[in-house]
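Missing here: one protein chain of the complex. Every other protein chain is in place.
By letter and in written order, the chains are A and B; residue numbering begins at 1 in each of them.
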Amino acid sequence: MPDKSGKPGKPGKLTTRNWSQMVALAFGAFIFLFPFYYMLIGSLQKKPDTSIAGAIPVHGVTLDNYAQINERVDLVRSLVNSGIFTGGVILFTVVFGVLAGYALARLHFRGQGVLFALMLLVLTVPFQLLIIPLYVMIVRSYGLADTYLGMILPFAINSTAVFVFRQFFLALPEDLFAAARIDGASELRILWSIALPLVRPALVTAVLLTFIGPWNEFLWPFLVTKDAALQPLAVSLANYISNIAGRAANPYGAILAGAVVLAAPAVALFVAFQKHFTSSELGSGVKG
Amino acid sequence: MPNATVTSQVQDHTGPTRPPPKRRPRRLTTIFGRHPLGMALAAPYAVFLAVVFAYPLGLAVWISFHDYFFTAPGMKVARPFVGLENYRTALADPAVRRSFLNVIEFLVINVPLTVILALVLATALNSAIRARTFLRVAYYIPYVSASVAVVAVWLFLFSNGGMINQLLGPLAPDPSWLVNSHLAMPVIAVFVTWKQLGFFILLYLAALQNVSRELYEAASVDGAGKLRSFISVTVPGVRSATTLVVILATITGANLFTEPYLLTNGGGPNGASASPVLVMYQRGIEQGSPDVASAIGVILVLGVLVVSVVNRRLLERD
Partner (left out) sequence: MKKKVCAAAVITLAMGTTAACGSSGDSGTSGGTSAQTARGPVKVWLSNNKEELTWGKAMVAAWNTAHPKELVTAQEIPAGKSSEEVIGAAITAGNAPCLVLNTAPAAVPGFQKQGGLVSLDSFPDGKAYVEARSGTAADQYKSPDGKLYQIPWKSNPVMIFYNKDMMTKAGVDPSAPPLATYDQFMATSKKLVASGAAPFAIAPSPTSEFFQSWFDFYPLYAAQSDGKQLVENGKATFDSDAGKKVSNFWRTMYAAKLSPQEKIEGDSFADKKAAMAVVGPWAIPVYKGKVNWGVAPVPTSAGMTADKIHTFSDAKNIAMYSACKNQGTAWDLLKFATSKAQDGALLNLTGQMPLRKDLTTVYADYLVKNPAYKAFADQAARTVEVPNVANSIAIWQAFRDSYSSSVIFGKTPVDAGLKTTADKVNTLAGQS
């Protein structure tokens, strides 16, 4: 991590740069990135080539596989749906999650412990256990089938993000708060103008964590949306991959092209975020 | 109790920050707590948890003790209380028992691998000077990509005629990876490690910032090499983060679903890679026995809680 804060505590500065370490890291990065490279190359080939030479596109590339997907799946529409679904979840999480995280970390109120315990329990329970009761409730009782709200609701406030917020607020020095309280600032004012600016890195982390969930979620939106015009990208592509690609001219290519379309926006957004992410030094938030 | 686990570890992790309680002798304080505003701020989240989590969870537990199946609205049927019958059915089912064994196999591979790789890579990244941004992006990318997308590539790489087998030539396993009952689960465990590692590296990177530089200096004065100082300074220094990583990895592993569903075509070969959540999905949604499925889910949640307690005891004992 680039240390722009100039604080001490970087073990890396103690040791001389070590080439073997760099080589190991680079090799690791290769293992991590190769499947993505292979995905891209495979999606551009006319015929599946599983040989080792297949990793280098010598026979030219083609966009046919993508054209085939576009014929059966309305990509733009699905992207917009994914955007609304994910955006809604991020909005709810940031607004209500920050409030809850702050309350859990810095305020003392009745039921705080119970709420915290429930939050941790959420993290241990598999979503599949809840999916049927939730489905009955949201679709039958609230009539939210085929709506964005129905898609968003079970994910609306990401508990992991609340947990992250709480951790960050907890790490801020108490003196700051005491001083502000002595100055007569209200709790809301303290949150807005003192605590929040200090935990901006937490916001980025939480947004990233929250983004991944709904963007990649398949099962829930699949159950809630019966209307193809409302399906997010993960659902329409999973459907394409399992039902339609089999009859495409190059099924592997078509599947990989679907995978690229699904992975690309998340990866692109992440890479864009990354700048933000490094410069804002996640570690400083946890340091205290 | 895992709750206690994470709390105490969290406090170690972030340092003592809670102030000594101030005196505010007001009666309202005893009713609402010191900051009644906290209730207002936390209210939306509390309501959300009650509606979207506690209610369905309670319903799932209720279902697991009754003879329950899904009906169309308006259809009235008796739902008699059956005690532990659903639990007996679930535990008597060899497929269910095997799925629990499978997930244990998964955890035995996945958790240590995750902890070791994440810590080593985080330490290396922390001290790397060159190409740090690039390397970090590389390690996080699998984590941010959808399982549906990356599973497709792994299928391609690990299938019978896939690239891995071509590289191995005569050493390729027979039957091939994903249809080999001894290898399917390990491949899934490695896949999940690969996929989730970025997140755990992130946790370790944050924790590494808290390890004081003086300790490393002291170690190097004592003549400790890099390996020594890694073992005697870094590992104990991030111990609380390790507890968190182990617990989170266990929970993620216990909830394993997408990978066996997509990578091995629904837990194949022959159930060798079926996870409890997958079996739950099959029983509950495909075969219309949500009562048995709920029982499996409740057993699983209890199991995760127990494992978390044991983890905490083992890891935090001095």
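In this section, a contact is a pair of C-beta atoms (placed from the backbone, for glycine too) under 8 Å apart; a residue touches a chain by one contact, two chains touch by 3 or more.
Just so it is clear, the model here is predicted, and its values are computed rather than measured.
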Of B:Val61, B:Ile104, B:Ala131 or B:Val190, the one touching the omitted chain in the full complex: B:Val61
Options A:Leu123, A:Ala180, A:Ala228 or A:Ala264, residue touching the unrepresented chain: A:Ala228
Footprint left on chain A by the chain that the document does not show: 113-114, 116-118, 121, 132-133, 135-136, 139-141, 145, 222-223, 225-228, 231, 238-239, 242-248, 251-252, 255
Interface residues of chain B (partner: the chain not displayed): 1, 3-4, 7, 50, 54-62, 66, 69-77, 79, 95, 155, 159-160, 175-176, 178-179, 181, 265-271, 282, 285-289
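The working rule: only the chains that are shown with their structure count from here on.
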Rounded Å distance between chain A and chain B, as computed from the means of their C-alpha atoms: 16
Residues of chain B touching chain A in the complex: 2-3, 6-7, 10, 13-15, 17-19, 21, 31-39, 41-42, 44-46, 48-49, 52-57, 59-60, 63, 70, 73, 121, 123-150, 152-157, 159, 161-163, 166-167, 194, 197, 202, 205-213, 216-217, 220, 226, 229, 233-234, 248, 251, 254-255, 257-258, 277, 280-281, 284-285, 290, 293-294, 297-298, 300-301, 304-305, 308
Of all residues in chain A, those that touch chain B in their complex: 1-2, 8-15, 17-18, 21-22, 24-26, 28-29, 31-33, 35-36, 38-39, 42, 50-52, 54-55, 96-97, 99-100, 102-104, 107-112, 115-134, 136-137, 140, 153-154, 156-157, 159, 162, 167, 170-174, 178, 187-188, 205, 208, 211-212, 215-216, 218, 234, 237-238, 241, 252, 255-256, 258-260, 262-263, 266-267, 270-271, 274-275, 278, 282-288
